[in-house]
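First the structure, then my questions, so here it is.
Only one protein chain is missing from this complex, and each of the others stays in its spot.
Note that the chains take the letters A and B in the order they are written out, and that residue 1 is the start of every chain.
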Amino acid sequence: MRYLLVEDNLELAEAVVNRLALDGHAVDHAACLADAEDCLAAAQYDLILLDVMLPDGDGREFLARSRTRLETPVIVLTARSQVSDRVGALDQGADDYITKPFDFSELEARCRAVLRRRGGEARNEIHLGDAVFDPLAGTLRLGADSIDLRNREIRLLEVFARHKGQILSKSQLMDRLFSYDAEVTENAIEVYVGRLRRRIDGMGVRIETVRGLGYRMEN
Amino acid sequence: MRHACLAIFLSLFTTMLAALEIEDHRFFPGTGERVLKVISTADLEVFAPYLAAFQSSQPGLSIDYTVVSSAELYRAIRNGAAFDLALSSAMDLQFQLANDGFAKSHRSEATTALPDWARWRDLIFAFTAEPAVVVLSTQRFQGLYLPTTRQELVTLLREYPERFEGSVGTYDVRDSGLGYLFATQEARSTDAYWRLSEVMGRLNPQLYCCSGQMIDDVAEGRLALAYNVLGSYAAERLARDSGGRVQILGMQDFTNVILRTAIIPEGAQETAGAGALIDMLARLGQRDVPGDWPLPPLGQTGADNVVDFGPIRLGPALMVYLDPLNRRAFLTEWENALEQR
Partner (left out) sequence: MTGTGSIGRRLTLLLAGVAAMLSVLSWWMVTGLARQAAERTQDNVLAASVTTIAETLRSEQGEVRLELPYSAFSMLGAISEDRVFYRVATGDTILTGYEDLPVPNEIVSSLGRVVFDTGEYSGEEVRMATVSRLVLAGAQPVPVNVTVAQTRGGVASISAELSQLAAFLSVAFFLVAVSLSAFAARTSLKPLNEIAAAVSRRGPSDLRPLRRAAPTELAPLLTSLNRLMDRLGQSIRSAEDFIAEAAHRIRTPLATVRAQAEIALRSASDDDQKQRLRQMIRAIDESSRSAGQLLDHATVIYRTDDLVRTPVMLSDLVSQTVSGLEPTASMKDIRLDVEALRAKAEVDPVLIENALRNVLDNAIKYSPPETVVKVAMAETNGEVRIAVTDQGPGLGEGPADQLTQRFQRGRNTQGIVGSGLGLTIAKDVLVAHGGRLELETLQGGTGTCATLVLPSS
């Protein structure tokens, strides 16, 4: 997936870029509306994350202006929280919005939800052994059979699928699966890994336990 | 006393000279204490029916009725004689009394219903309109045409001086207030008056103080004609004595119509009774049908075929001939015309 982040706060932008890159997304960063125009002219994006208050204008006005020619879904990042302001963003053509400061997990969830809704073309299916995993739709297909996965299962499987052959520690997995404040222990990871193993049973891939280090997916 | 008129104005400022000269008097007793004292120029025979009618509606009121000449009446009221009502045919004198403040005002439904010309300031009220007429003896006029205008009368008198010598009667205007009024108004209104007077003067005219005597003399044949007689008296006389000896003639060129008027003297005590009698007379004056009353109503002059100038106006002009200077001048002229010997 290729994201465009339009955000004038460089530190926040860097954090977001790093975080999304972790999930395997390519993120271009534009610090102002002019840069954003240049990026949009140069490349095709799957999703735009658009800040509202930018040095050279209001993100919402940009949105309203470019919505007619822009097919790409947009999530507005807003530091405002006024009741009417939220609705305003949606009215002007945003697919969703998220209020700063935001939880990366929530940002991910919203990106996923928007992509799923707008869905279709840019499918990013992953072949896992004999099965095909669609992380956006959250389905795992094996021949004619299709299994619906739960959200956390999807994300766990996505992490393993994108880092096949690598050892992932329980702590790393926890960060990806749970919000920072979820009161979970490493046992919870064991529970989810157990579930996932049952899901992919017989699909030609497996998750191995690497004692003392974590887990690894292998064919 | 008949010559008192001469000094009416002087008498304004001199003291009362003599007592009242009464021609007739009658007391109509009523059932109550109140007495209405009436002074009038109308003869008892003429006025008694009115008083009877009034008394039948006001039985409690006694009426003291005194008949005097018009000049006498004027002088009596002027000197404050105690009367409650003054009725006179000499409208000039009545007017003078009202004008000079010797009348009390009275206002009622009956008086306000009177035509404007029949009252003045709620002080004088007219209740009859009576023409001056010529009364002639049918016997003495045999074979003569009847004159209809003064001119014809003048011609007639000139044509037959022997017939009319000493047989023409008229008021002695020096004595009679009414005669003076008739003469002055006629002199003012028509040139024929002086011509006629001169013609009559050559015929040795008989002069009278009152119409009654004049009419009697015509009836008896002592007079061939009487000039300027009050029509109502003549008519009344005619009704009483219908031997066909008397004929009433209206002059068609001009007829004086006088208004018989009532005033309540300033010193009146029985004003309520006086007002009631005025109201009755005013109502009778406005009647449409002649009825059985001796005097005609206001609306009927008794001379329908006469050029109608209307009655003599009640107004300050009436005082003009009462002015002593004017009176002296008029009488001088009159005497020159009528007393040519």
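Everything that follows uses one rule, which is that a contact is a pair of C-beta atoms (placed from the backbone, for glycine too) under 8 Å apart; a residue touches a chain by one contact, two chains touch by 3 or more.
Model, not experiment: these values are computed from the prediction.
Chemist: Which residue from A:Lys100, A:Arg118, A:Arg162 or A:Arg216 sits in contact with the chain not drawn here?
Modeler: With A:Lys100, A:Arg118, A:Arg162 or A:Arg216 as choices, the missing chain is touched by A:Lys100.
Chemist: Can you work out which residue in B:Asn99, B:Thr138, B:Asn204 or B:Gln247 touches the chain that's missing from view?
Modeler: Touches the omitted chain: B:Asn99.
Chemist: Which residue from A:Arg65, A:Arg152 or A:Arg199 sits in contact with the chain not drawn here?
Modeler: Of these options, the touching residue for the absent chain is A:Arg152.
Chemist: Of B:Gly32, B:Pro115 or B:Pro316, which one is in contact with the hidden chain?
Modeler: Within the whole complex, the residue contacting the unshown chain is B:Pro316.
Chemist: Which residue numbers on chain A touch the omitted chain?
Modeler: Residue positions of chain A that touch the missing chain: 9, 11-12, 15-16, 18-19, 52-53, 79-85, 87, 96, 99-106, 109-110, 112-113, 150-152, 171-172, 175, 179-183.
Chemist: So which bits of chain B touch the chain we can't see?
Modeler: 9, 12-13, 98-101, 120-121, 188, 313, 315-320, 323-326, 329
Just so it is clear, only the chains that are shown with their structure count from here on.
Chemist: In whole angstrom, how far does the Cα centroid of chain A sit from the Cα centroid of chain B?
Modeler: Roughly 143 Å, centre to centre.
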